[in-house]
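A quick write-up on the structure given underneath.
Heads up, one of the protein chains got dropped from this complex, but the rest are sitting where they should.
The first chain written gets the first letter, and so on, giving A and B; residue counts start at 1 in each chain.
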Amino acid sequence: MKTVIKIEDLHFKYPKKSVFAGLSIEVKEGDFVCIAGPNGAGKTTLLNLLCGLLRPISGSIKIDADPVKSYSAKKLAQKIAVVRQEFVPVFDFTVTEMVSMARTPYLGTFGFESKVDKELIAEALEMTDTAQFASRLLAEISGGERQRVFIARALAQNTAILLLDEPTTFLDLKHQVRIYDLLKKMQLEKGKTIVAVTHDINLAAQYCDETLLLGPDTTYRHGRTGDVFSTEQIEKVFAVRTFTGRVGKEKFFLPLGKFAKDSAAINPNTKGDTKNNTPSLSP
Amino acid sequence: MAQILTSKKLLHNLTICLLILAVVMCLCTFVGSQRISLLKALKGPGQSPGYNIDYEIFIIRLKRVILAAIVGAALAASGVILQALLRNPLADPYILGISSGAGLGAVIAVLSGITFTFAAGSPMAVFAFCGSILTITLVWYIGKSAAKSQLTSLLLAGVVVNAFFSAVIMFLTSIAKSDQLRTTIYWLMGNLTDKSSPVLIIASVSVIAGITLMFTLCNKLNAMTLGDQEAHALGVNIPRVRLIAFAVSAFITSVAVSLSGLIGFVGLIVPHAVRITFGPDHRQLLPLSAIAGALFLIMADTAARSLFGQEQLPVGVITAIAGGPFFLVLLAKYSRKVSWLK
Partner (left out) sequence: MKKIAISLIISISICVAIAIIANHYKNTPKNAPVKKIPQRIVTLAPNLTEIAFGLGLGDKIAAVSSDSDYPPAAKQKPTVGSFWQPDLESIIASRPDLVISLWFEQQKAIAESLSRLGIDTIILRIEKIEHLFDAIKKIGDATNCTKQAEELTEKIRKQIEAVRLKCASSKKPRVLWVVQTEPLRIGGRDTFLNELIEIAGGENAVGFTLQKYPQIGTEQLLSCNADVIIQSAMSSENIEAQQKTAELFWAKKNSLPAVKNKNIFVVNADLVQRLGPRLPHGIEIIAACLHPEILEK
């Protein structure tokens, strides 16, 4: 499998804080990678480094074997599409207008969409099930629908790589699942490489093949999601007591606060301790 | 897909608007304090001045209508560009220091008593042009050198420079001879007096060239209204587009101001009116706003110079008095579409 993203010995820091000190990972074509970690660990920073908004202090980031800094903004946009938090723009664009902006890096001198562009836009609207409100204003649809529109835009951009920054914050359960289903569909049907920053480790565990878990103090773990997400890792990285449960092959993680019901009865660090009357323990 | 702007649709809208513009221009050359007849006017100039009054007045009016068209188009287009660049619906062409820069130039021209004419343009026009270009360059560099958000710094720099230069203007006019002062104020209030043909041609070419150049960047401008991160993700070279757009806006506004003083309202409101009617896609918004601005100012100026016979009102008065209520009606009728007011 081809390597599409290669990060080698990445160093980056903000004035008072070192974020990465030697991060090296590879992302292969067609992977669905999640970037998880506590606030401030550098998830969004990594995303910004990947799409060229930030420059590393040392080390390299290569997209398709060329360093990010060698790409012009236009060429980079033809390789990477970014989806961030949905928002309502200052000027009232319609859904179709917003999705058609995806073709900006491909348009000619006078900037009008060709037949190919229009087909891609139509397809993107169909795939994300947003064609039904194609002529509505972005301000008129709900947050979940808007997020799908932004994903449609990323789709229409027709790139090999899709970067997402917490695409499901503020969305309800149904929409969260729908978005991830959609992303998975794009990975499986279109062969896209997807890198998603997320706070929701359970969803990530369900959908993502690989995980990059960023810990405090520039530590990190990278590997298959099943391997990376373990109770001790999560407790260490997120500094919170966690209950790990199992439903069939799916693992789920529940953070435990002081007021969690029966929390005293649940001792998540027992490994197969059958004296307790709690069901299904063990990672 | 009906909603995407196609080149066909744009050409269609553009042609209709240009036709309307042409018709209005023709009609307005027949309105004025004197009555003239088209047939007599078409007979041509004749041997000596005064031979064919109808022709002479016709030419004067035609030049004035063309002047109003250029200034209106420049101001409206500039308003569109700045509102997009600053992501601020309240931006007008003068927001970044041009008004006080032009005023300062005009005041200096009058005080210095220089009487040369440049290509038949008056010294006040030339100095005002230089004043506004220099001021906006200053504002740009102040904005650029700020560490954080360039847009906020630009706005702040513009406000501060405007205030500072306005104070300098007040100081200079207070030590000026009183009749000169009145002259400058009158000039700054906005006026469309007769200009020579070379000046008109240079101005038209400049403004049309600027707008055409800007047109090629309009799809990128669309992306830029979404924010820097989004625009970057869509492949826009933000510093380059911002610089070119800013330079074009500054240039055509300075041309407009040097021709006509500070005519307000057009640059702020015409883009909104067009946006409400045709949508925010800048590939359409820019050319149609330019035409709408031209139309608006032609009609306002025609009213200003013919409402009271020989007395001429300052055209800025008409733009605000007529434009205001018209825009409010437009706003009320289409208010569902203006989401940022909710």
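The rule we apply is simple: contacts are C-beta pairs under 8 Å (C-beta built on N, C-alpha and C of every residue); 3 or more make two chains touch, one makes a residue touch a chain.
None of the values given here were measured: they were computed from a predicted structure.
Decide which residue listed in B:Ser37, B:Ser145, B:Thr212 or B:Thr277 touches the omitted chain of the complex.
B:Thr212
Please identify which residue in B:Leu39, B:Ile175 or B:Ala332 touches the non-displayed chain.
For the chain that is not drawn, the touching residue is B:Ile175.
In the complete assembly, which of B:Gly32, B:Pro89 or B:Gly227 touches the absent chain?
Within the whole complex, the residue contacting the unshown chain is B:Gly32.
Write the list of subunit B residues that the hidden chain touches.
32-34, 45, 47-50, 53, 56-57, 59-61, 110, 117, 120, 122, 124, 174-180, 183, 186-187, 193-194, 196-197, 200-201, 204-205, 208-209, 212-213, 215-216, 305, 310-312
In this section, only the chains that are shown with their structure count from here on.
Give, as an integer number of Å, the spacing between the C-alpha centres of subunit B and subunit A.
Averaging C-alpha atoms per chain gives centres 46 Å apart.
In the complex of these two chains, what residues of subunit A are touching subunit B?
Spelled out, the residues of subunit A in touch with subunit B are 51-53, 72-78, 80-82, 84, 87-94, 96-97, 100-102, 104-105, 107, 109-113, 118, 121-122, 134-135, 137, 139-140, 157.
Quick one: in the complex, what on subunit B touches subunit A?
1-7, 10, 84, 87-89, 215-216, 218-220, 222-223, 225-227, 229-230, 232-238, 275, 279-281, 283, 337-340, 342
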